[in-house]
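All protein chains of the complex are present and in place, except for one that has been dropped.
For clarity, chains are labelled A, B and C in written order, and residue numbers in each chain start from 1.
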Amino acid sequence: MLTIDGLKEALRNAQSEIEANKDTLTDLDRAIGDGDHGINMSRGFDAVSTILNEDYDSLGALSKKVGMTLMAKVGGAAGPLYGSAFVKAATAFGDATEADFSLVKSALEEGSASIKARGKSEVGQKTMVDVWEPFLTDLSESDDFTEKLDRLVKDTEDMKATKGRASYFGESSRGTIDPGAMSSAIILKAIMKEVD
Amino acid sequence: MLTIDGLKEALRNAQSEIEANKDTLTDLDRAIGDGDHGINMSRGFDAVSTILNEDYDSLGALSKKVGMTLMAKVGGAAGPLYGSAFVKAATAFGDATEADFSLVKSALEEGSASIKARGKSEVGQKTMVDVWEPFLTDLSESDDFTEKLDRLVKDTEDMKATKGRASYFGESSRGTIDPGAMSSAIILKAIMKEVD
Amino acid sequence: MKKLIGEANELVSQMVEGMVHAHPDVYGRIEGVNVICRADGAKSGKVGLVSGGGSGHEPAHAGYVGDGMLDAAVCGEVFTSPTPDMVLEGIKAADGGNGVLLVVKNYAGDVMNFELAAELADAEGIKVDHVVVADDVAISNKDDRRGVAGTVFVHKVAGAAAASGKSLEEVKAVAEKVASHVRSMGMAVEPCYMPVSGKPGFDLNEEEMEIGIGIHGERGVERKPTTSVDSIVDDLLDHLKQEVEPGEVAVMVNGMGGTPLSELYVTYHFVAKKLEDAGYTLKRKYVGNYMTSLEMHGFSITLLPLDEEITTYLDAPSAAHGFKI
Partner (left out) sequence: MKKLIGEANELVSQMVEGMVHAHPDVYGRIEGVNVICRADGAKSGKVGLVSGGGSGHEPAHAGYVGDGMLDAAVCGEVFTSPTPDMVLEGIKAADGGNGVLLVVKNYAGDVMNFELAAELADAEGIKVDHVVVADDVAISNKDDRRGVAGTVFVHKVAGAAAASGKSLEEVKAVAEKVASHVRSMGMAVEPCYMPVSGKPGFDLNEEEMEIGIGIHGERGVERKPTTSVDSIVDDLLDHLKQEVEPGEVAVMVNGMGGTPLSELYVTYHFVAKKLEDAGYTLKRKYVGNYMTSLEMHGFSITLLPLDEEITTYLDAPSAAHGFKI
């Protein structure tokens, strides 16, 4: 079950993981982008951490607030993508104050769909979509979430980017992990950890 | 005796010495000036070397042409200083086609006076004047010109500059030879070598 | 990395404050938001023109705010597109009741954030449309092309059209005409440094340069040994000439922020000679820093085919500090 406090805890953990990996995220983005992903995510999750002190009636209300906050603070491509993911997940969470595995999964599926729609992107383009979509496909409660997410992140390394800034470099985008894939894995791991 | 061909030879030697020391002159000027003295002198003496192929009626005519050429090609502070030195020396040489030691000395004294007048400078300010003036003071035919000039150049190293760009650095102008002192010694050595 | 700044995370707000303080006759600021609008507010009846994006491209975009050009510029963090709520503030500040046109550079982040803002504005009853600029020929796939210095021509032309009283549809049409024809390509010999991380966009050794760079510190599509600007210009023009037919053009030699103006004029000297030899007529010429990338040392060349309408709008008066006419 994921409770409101559980989701808050997940987001706090995501924030500290992003902080710990800020330079790595930035360096990955420096290699195949514009070198701001760690800075953007850290700014956004700093803002998220401050709204976690408030009270929320439902998982939906919390998730929506998180989405709006990310949208208003992250900027760049990641801002609207993560922002709309949490806003869309909120519609699935609705008024629920706790969510079982299957509700969490559908909320994340809404999020994933919204990233693809906003980003006009598909699996295989070396973006965060390459974590979200395959992670949720056939996801079962007994999976080793961390192992699966780590593998998906690693899989982006060899891909050739065809979406986002990394696509400018064509073949030479291979060899570097997609920064958005890495930040996505951090967030998804933190959430899955609280679904018990 | 310094003949017209002798002065031409002196100027050719000065040119190749300046070329050989271009980087040194520039580096000295980089340390206590604006890093162009070698470039300026090289541009000027390149131009001088082309006018040496012409015929001249007198030492005065040649010296004047050299002065005008330096004035029009060197630029910076060194251009008008060396330019007027040769133009003023020309008045001392006059119509003579050859000059003995004492005529050469008076011509150079005219040059030295003209540098001081144009530059509003005195001995002891860490400029080319610190070579010209003390070199000519009590100069006798039996002197070791090279040794004397080298010593005067070296003497500028410890001086504190109070004139020209080096003066901006006050005390920290000490420790570097004045670039104009060095180029002056090159020119004077070349000329003295032809007075035999 | 050395930066002449205070706290890195206050860079954009301090820059905006500086701009407004320095030029209060031209610039106004929306309290608490990094949006620069016109000192005299939205002009009633005029189509509003809004642009923006990440900061670090100065004078773009705030330098193009002023009579005859933009009505508002939204200043995101350095190289990070601004958020929808910020863009919405810009739209509101520019709205004179006859609709607002957004000039957006073709980056996923810019496009998404400006689109989201347009949806919000729409919900508030403001008529908003947008045009996307994608002029960078360094990227072969046209859909992925970045918006770079050519965007400034879109600002100028659309700004003059709006100032002359055209409708939103008309302003959009001429903006689209410029956007669809303008082409640019850039290069750099030295990278820029991100203010927060302190890191360069790419690492070059003494003998290398990047061809086909973007304006966010991204490395180019090709790394080559440095050479005379004469042949660098050949290289960039080879790409541009494939997409712009000989004829009357406006040409811009744009500095990336750390390039001496002397080098830009030397570069222009070669650009002009080569284009004229190839049958182009350089009817309008612009040399300077128009769309920069912090202190990057490099330049871009932009070509815009001219017709009478575009030429007239390019020449129309502008009070913008970055494009004063």
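Note that in this section contacts are C-beta pairs under 8 Å (C-beta built on N, C-alpha and C of every residue); 3 or more make two chains touch, one makes a residue touch a chain.
Note that the coordinates shown come from a computational prediction; the quantities given were computed from them, not determined experimentally.
Note that the undisplayed chain, when the full complex is considered, contacts B, C. From the set C:Met86, C:Ala121 or C:Ile232, the residue in touch with the chain omitted from the display is C:Ile232, counting the whole complex. Although one chain is not drawn, the whole complex shows that of B:Leu2, B:Val48 or B:Met71 it is B:Met71 that touches it.
Taking the whole complex into account, chain B touches the unshown chain at residues 23, 26-27, 30, 33-36, 38-40, 43, 71-81, 118-119, 163-165, 167-170. Where chain C meets the chain that is not shown, the touching residues are 1-7, 11-12, 14-19, 21-23, 55-56, 58-59, 63, 78, 189-190, 192, 206, 209, 226, 228-230, 232, 257-270, 272, 285-287, 289, 292, 294-295, 297-299, 324.
Convention: only the chains that are shown with their structure count from here on.
Contacts between chains form some other arrangement here, matching none of path, ring, star or all-to-all.
Rounded to whole angstrom units, the spacing between the C-alpha centres of chain A and chain C is 31. Between chain B and chain C, the centres computed from C-alpha atoms are 53 Å apart. Counting partner chains per residue, chain B shows two or more touched chains at no residue at all.
Chain C has no residue in contact with two or more other chains.
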